[in-house]
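Everything on this sheet refers to the single structure shown next.
All protein chains but one are shown at their positions in the complex.
As written, the chains take the letters A and B, and residue 1 is the first residue of each chain.
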Amino acid sequence: MANAKRYLEVAFWLCTLLPFVLTPSYLSLASQIAITALFALSLDLILGYAGIVSLGHAAFFGVGAYAAGLIAKHYWTEPLSGLLIAGILAGLLGYALSHIVVRFRHLALIMLTMGFGLLLHEAFNSASAITGGADGLQGFRVPGVLGFKFDMFGKTAYAYALGLLFVCFLITRRIIHSPFGLALRGIRENATRMPAIGAPSLSHLRKAYTIAAVVAGLAGAALTHTTSTVSLEVLSFGRSADVLVILILGGAGRLYGGIIGAVIYMVARDQFSGINPQYWYFWIGLLLVAVVMFLPNGILGGLSALYKKRQ
Amino acid sequence: MLSTRNVNKKFGSLVVADGISLSLPKGVRYALIGPNGAGKTTLINLITGMVTPDSGEILLGEENITSLNPFQRVRRGLARTFQINTLFPHLTALESVTLAVLEREGHAHNWWRALSSFSAATDEAANILKSLHLEKSLEKETRELAYGQQRLLEIALALATRPRVLLLDEPAAGVPKGESAELFTAVEGLSTELTVLFIEHDMDVVFRFATRILVMVGGRILVEGTPQEIARDERVREVYLGAGHAA
Partner (left out) sequence: MLWSAVGVLFDGFAYGMLLFLLSVGLSVTLGMMNFVNLAHCTFAAVGGYCTVTVVNRLGWPFLAALPLAFVAGAAASVLLERLLFRRLYRATDLDQCLVTIGVAFMSIAAFAWFYSTEPQSARPPDYLLGSFELMGRNFGVYRIFLAVTGLVITGLLVYSLEQTRFGARIRAAVDNQRMARGLGIDVDRAFLYTFGLGGGLAGLGGALSIEVIGLESTLPLSVILVYVLIVVAVGGLGSIRGSLVAAIVLGITDTAGKYYFPWLGAFLIYLVMVALLMWRPLGLFGKR
């Protein structure tokens, strides 16, 4: 059983290399998917494992994107160092906000996270002298990474995004299987019991929130580097809502849920938007209702339950 | 070991704790009895810090813990169980207890080492579970355990924090009479260094396992004494035991 899982995992990651060969014209979409998957992975850490419902996670994605953009525009265009700084900045914001966020639950938590996201969106919109406002940040180009060029074929971009996703995935998996990961699951399973076994729950939650902010920031920065542009949309409520839907679709708390969800959502959206944008809204709405009502653990949860039934 | 000085608490006009002063020496098995609504669980909540008293102090050993957070009190050696199972449904019994051990040792913040490398913690958790006869349930998810086993897991979690004082809130609640004696034998087998206070309604169990009894009525401690003293006490009989109870 454990071996079968191993094989599946290896097979999965090998499949991520297929776009290079099979669908080279879709490599830019593949990059977008990889970046979105990374963003969803970061949300999984706080939602799927620690149980924090956030409707404003795009705040960190956006801060990372703008940080990378501003560095590339005004200082230097080397992406890896930009990535590092963007991650740190997003992490600092996450750390600051975490002190507030972890003290709330239910509607207040949802509204606060949404509120912070909206505040940042407005702030970046207003500070148009620095951020370009509603037009976004333009006028810079990130030529490439480690000697490979970001060109219109998108090979380097996809390799960059995929590489980042893989590294962050490994780190997240390490976290999940560590004592800290167990503590997070404990908080999710029963927040009341945790202090009764001597656990400093708020401290754990702040740490998880900060790590998630860093990873989200990295994803945002990668988007900037691969597209050489930053649009205000990276901070939008729509992006926060999208990533939540993606994670739930794939299955929260299952490590791969965000990735699976991202693949399905973005491929479907790409196909549907071509035909008729209204179709998209309808079917994603229906899918969302169906998943929550009938597949409460997302697609991965459904598959896992099916597998257990077969045994 | 554990003492309170004049602890008071009101919810609106309802007095749930009225000048509670008690002192539990080390190693003694105390039973806390009283009619429903007397404020027994509230007292445990006050002592553990889940509820803040309006006035009064709580001391653990020599230390005044009144201003400490609940988890800080646990770290100082004060543990409790819940009347209604408050467990981790999807964690296995072993994972649950291991988590408690890791928190105690301060390892729970560690996010870069694999859980499997903390074998000392896992072994200790397994031993605690074995001492409560749960060795067959180590790998079962909590929600799959029988109710009686879950009550034992409640105790295991508290024990994993290596407490000096253990507060058990109706540990045998909902457990059939035959099994509850078993549960209490396990409690009895605990170290004599441990101070135990348990809330209980079953008088047979109380008289069998408690060395001293506290009677609580309407938020006040009515009387304290040995089981024999309590059984003979007129006030207790009137309020709680009923006229026909044999001494």
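Quick notes on this structure:
Operating definition for what follows: contacts are C-beta pairs under 8 Å (C-beta built on N, C-alpha and C of every residue); 3 or more make two chains touch, one makes a residue touch a chain.
Remember, predicted model here, so these are calculated numbers, not experimental data.
For the chain that does not appear, the touching partners among the shown chains are A. In the complete complex, the residue from A:Ala161, A:Val245 or A:Ile260 that touches the missing chain is A:Val245. Residue A:Phe237 is the one among A:Tyr26, A:Tyr95 or A:Phe237 that touches the chain missing from this view.
Of the candidate positions A:Tyr75, A:Phe153, A:Tyr281 or A:Tyr307, contact with the unshown chain belongs to A:Tyr281. Within the full complex, the residue among A:Leu112, A:Leu137 or A:Leu300 touching the omitted chain is A:Leu112.
Although one chain is not shown, part of chain A still touches it, namely residues 47, 53, 55, 100, 104, 106-108, 110-112, 114-116, 118-119, 122-123, 125-126, 237, 241, 244-245, 248, 278-282, 284-289, 291-293, 296.
We adopt the following convention: only the chains that are shown with their structure count from here on.
Put simply, chain A touches chain B in their complex at residues 174-175, 177-183, 185-186, 189-190, 192-201, 203-204, 207, 211.
The part of chain B that touches chain A in the complex is made up of residues 48, 69-71, 74-75, 79-80, 82, 86-91, 95-96, 98-100, 102-104, 107-116, 118, 157-158, 160-161.
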